[in-house]
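Yeah, one chain of the complex is gone here, protein chain that is, but the others are all in their spots.
On to chain A.
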Amino acid sequence: MATTDITIDTRTAPPPPASKAAAGAPSLILGEHSLCPGCGEPVALRLLLETLQDLDVVHRSIGVVGHGCYGSFVRIMDVDVLQCLHGRAPSCATGIKRMRPDSVVFTLQGDGDMVNEGLQEILHSAARGENITCILLNNGVFGDTGGQQTATTVLGQRTKTSLEGRNAEQHGYPIPIADMVASLQGSGYVARGAVSTPAAVAKTKRMIKRAVQSQLDGNGLSLVEILTMCPTGWFVPAAEGADYQGSSMEPVYPIGELKSPEPQTQEAVHA
């Protein structure tokens, strides 16, 4: 098929009775972000914002963000946001939630932020059973500072500081943070999703919705770990980021719900 065959007008909306099935940007996003081509984080953040709208809690939502690439994204989000020191988002969220119990408090952290810089914050918040929702954007590298290895980098993965691939003798083993949080009594809902395929995106959206619902129900800390592509940090072309994630990260971090208040909900997410 040659490009010259294209005759479809994709600049203007079709006339009625055509109906809009999906809009590109949610109405809570004001402007354009500056994240790299092929980045998975904007997709995850869109799902979060759509969930807040679906549950009608935008007006009482407070986001608590750490440090990472998503810091350049939250400035175009039409939601109240507090930016914290590195890794301290769950602790700040604890204070906000305790002072304003009616608010819906979510944290937004990367793997470097949550697992390297603030591992104790998330673990202690989960152990205390703080009623907050934590969103972990796990891409296995410190994307914001140039792609260095983090604690969640999988064995064999090349980063700026492990150019020959991470090896266990020299760098140790990756930390499965979602499994650790799920093992703590204070956590109410823990799941791991991805944004690499349309099916994974749809499944992850259901996970985020259940996590926020878990907070509304007062079940303790809820965590959704979302595997996001970072083709820039992984040294792969943007179009191959999804395949690379599927072959390298997903075998180590399997997708699915790890902990749920109601056992029968496994089918609900996998349906």
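Everything that follows uses one rule, which is that contacts are C-beta pairs under 8 Å (C-beta built on N, C-alpha and C of every residue); 3 or more make two chains touch, one makes a residue touch a chain; residues count from 1.
The rule we apply is simple: contacts and distances are computed from a predicted model.
Between the names "Cobalt transporter subunit CbtB", "Transglutaminase", "Fe-S cluster assembly ATPase SufC" or "2-oxoglutarate oxidoreductase, delta subunit, putative", the one given in UniProt for the chain missing from this structure view is "2-oxoglutarate oxidoreductase, delta subunit, putative".
Of the listed residues A:I62, A:A178 or A:V195, the one in contact with the hidden chain in the full complex is A:V195. Of A:R46, A:H67, A:R192 or A:R206, it is A:R46 that touches the chain left out of the display.
Taking the complete complex into account, residues 1, 3, 5-6, 8, 10-14, 17-25, 29, 32-33, 35-43, 46, 195-198, 201-202, 231, 238-239, 241-242 of chain A touch the chain not shown.
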